[in-house]
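Below: one structure, written as structure tokens.
Selected chains from the complex are presented in situ; the others are not included.
Read from first to last, the chains carry the letters A and B; within each, the first residue is number 1.
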Amino acid sequence: MKFLGKKYLITNDAGCVIYKAIKDLPIIDPHNHADVKEIAENNNYSNVWQLFAATDHYVWEVLRKRGVPEEYLTGDREPKEKWLKLASVFPELVGNPVYEWVHLDLRRYLGIETLIGPDTGVEIWKNANKVLSKKEKRPQQLLREIGVETMCSTDDPVDLLKEHDCANEAFGRKMIRPTWRPDKAMKIANSGWREYMDEVSRRFNMKLDSIHELVAALKLSHDYFAEHGCVASDHGVEMPLRGTEDPGDADVIFCKAMDRKSLSDEEVEIFMSYIFGQAAEMNAEKDWVFQIHMGAVRDVRDYLSEKLGPDTGGDVCNHFQDHFGPLKDFLNRFDDRLKVILYNLDPSHQAMLATMSRAFGYKVRLGSAWWLLDNPIGMRRQLEYIGSVDVLASFAGMVSDSRKLLSYGSRFEMFRRVLADVLGEMAERGQAPLELLIELASKMSYSGPKEFFNL
Amino acid sequence: MKFLGKKYLITNDAGCVIYKAIKDLPIIDPHNHADVKEIAENNNYSNVWQLFAATDHYVWEVLRKRGVPEEYLTGDREPKEKWLKLASVFPELVGNPVYEWVHLDLRRYLGIETLIGPDTGVEIWKNANKVLSKKEKRPQQLLREIGVETMCSTDDPVDLLKEHDCANEAFGRKMIRPTWRPDKAMKIANSGWREYMDEVSRRFNMKLDSIHELVAALKLSHDYFAEHGCVASDHGVEMPLRGTEDPGDADVIFCKAMDRKSLSDEEVEIFMSYIFGQAAEMNAEKDWVFQIHMGAVRDVRDYLSEKLGPDTGGDVCNHFQDHFGPLKDFLNRFDDRLKVILYNLDPSHQAMLATMSRAFGYKVRLGSAWWLLDNPIGMRRQLEYIGSVDVLASFAGMVSDSRKLLSYGSRFEMFRRVLADVLGEMAERGQAPLELLIELASKMSYSGPKEFFNL
């Protein structure tokens, strides 16, 4: 029962055997929010706050929960002050995965075994920063140390992907692949959409007089991303869209929005649904994976969203959402010709999504437990249920979904340990032969996603 | 940790003691989709594909999920080719209960311990078929070997039940009982409904000029089933119906449909709700059990339903369904005078249904975890929650719900082992004396359902 010790998260002997077989497999992380510029520039991290907390709203949220004022999180305080404030309440976070992740990062990659707390904050600040100043702890070196084989960042269609080229040149291979995420083009009701259209127009040197030209511009972007090694798109929508083939009034709606006229909810949905379907069509042609992140309700806390903007916290899930109808139409339209991953957030939606994945055969897969489920209990419950109704061998694989470089290590370690524990229990209960479970664990951790994403 | 060994699914000592006490109890399976003709004719199975997979869409779905083409499932390929294809991907199914069920069947009833896989497909085909050609492996002999005391098939009201008579004569007792399932009469919006009315008319030699004559014909059928040993009805409805007593416009709606006029959704519901209530009234009079299968959304994958028809896969559950209101009205109408079993599919509905069962007293009971929950995790979660809010002694009992004869063995073994494990844990945690848990296990496995179904 050593904290983060050899048997961390593994409670049975078969699980230990399985974990041994998968722990050193290379990491494929098909979805994250990597700061590719940071990796391309490859400067040393300025301090441990920068590395562990400065870009991670998971950390901010749990610190807020223990009463840490905003100035110490996203505000003007010096990094050292912020770090010491974090340290002062850190022991109160036990039980939350943030407590485990940050200590894993500290141990596995900085070699520091000290527990973070009010008495150790200063010492860790000093020692960690010293380690971080070493050449071998720069971003590119850390990614090699973590064992990342491929990672896919999340990028906007207008992005030129120069930093990807630059980083990959340093690695000597296509290690960081872009992911095509056209949310800004699709979200016609968002305040910045009209200006974003101008960006698209400039980027592809096209006049956007009709929705067909917008689709054509997106297609140019899609091709451009393909040339830069992209193998997947990603879509964050609160509700899945039908992806209707028939444009209906989509062009009229587009032109209204270009003229800065306001749209009804129904018009917004018609437009979004059509673009969603067009994006899926492009993916189907190129055999890309279409990733759908379902169920996040973002920015519900007005105080945060008004003061700090998006991706700063205040996001929740909601059981009371009708995902089924739109998803059914979408999956039927693209049946057997589009690779789809469904990422689930609310545990009460899990059965519906797993049965949908089961029903639609080989090309539709469940992604890893996401965000508020990305923890030992959430992963375990998801794996248990997937195994029960769907087929574990068709699991789409772990993703870090992180904005923090070290997460590519700690989150995959957590996942692989939970996976080993769950499969180990199956062996212990006599539900499957251990040899097959070892093979399955390896497929789920590495070869399965590699094949599905064409890597 | 031997695969399917003595301690399969049982993780504690008390569980072993409990399982020993219930494992050989006779099997009562109050709901399945038995092919009674097959049992009555009692021919040897032609081969192992026929026995294990030819009628089981659970198997088809997981094979599709691993990319097996339709021709090897429901298509024209020879049974041997289909079997070998199954064997070639079977190791990839570990974790799914199909992997356990098929191996259980192979071991427990054909005596073959070999693991199914690409290298063993031919050998198992040969050996299993040899066993299947023996006299003692014909359907009636297998049912005796499995230990089935009573099983209830699912039958249409126009059925003459001749095959039931014939099979029971061979058994020398009322072993296979019919279950009255009037779904086809109730589903007025289905394409074949009008033709089905002609069948009903012919069967009971009645003109169906009003809904009252339809109800009268159904009553004749209900009586006929009672004479043939029926003790329960079964109802598969996506949404439970209120079972309204007042017919309202039900007769007008019936006449419109008989004239092949189209109906509004509201009209469909009025008709169905009325027939549902009439069926319940008939059950109440005869003290039959009224079984409601709730929450399946069927045939969502157009490709399958258009090409292969119903019951071929493509069925899911959906969290976003309002079961509560209609069920409340229904249970209040028949409070304390109708025996009802609620079968739940989506885990997110489980609490609502368990609390409804608790609220409505002795005659309302929760049925076993169904379909996509009919696996070790689904059963365990259901038993844990039922025990927590309802009373386990009032559990309605395990049913196989299967179209495959051997399931009457393997699914009951799985259930009894999970039950023993869950109750064993209660003993180990000091929540109840072991002796009482042994009694409870026995009641839940055998005497409880026997008494509730009047068997």
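Simple rule for what comes next: contacts are C-beta pairs under 8 Å (C-beta built on N, C-alpha and C of every residue); 3 or more make two chains touch, one makes a residue touch a chain.
Since the structure is predicted, the reported quantities are computational estimates derived from the model, not experimental observations.
In this structure file the full complex is assembled from 3 copies of one chain, 2 of which are shown.
By our rule, only the chains that are shown with their structure count from here on.
One inter-chain figure worth recording: chain A and chain B are separated by 40 Å, centre to centre, where each centre is the mean of the chain's CA atoms.
Of all residues in chain A, those touching chain B in their complex are 14, 319-324, 328, 331-332, 335-336, 348-352, 355-356, 358-362, 384-385, 387-394, 423, 426-434, 436-437, 439-440. Residue ranges on chain B touching chain A, taken from their complex, read 1-5, 7-11, 61-62, 64-67, 91-97, 99-100, 115, 297, 300-303, 313-320, 346-348, 372-373, 375-378.
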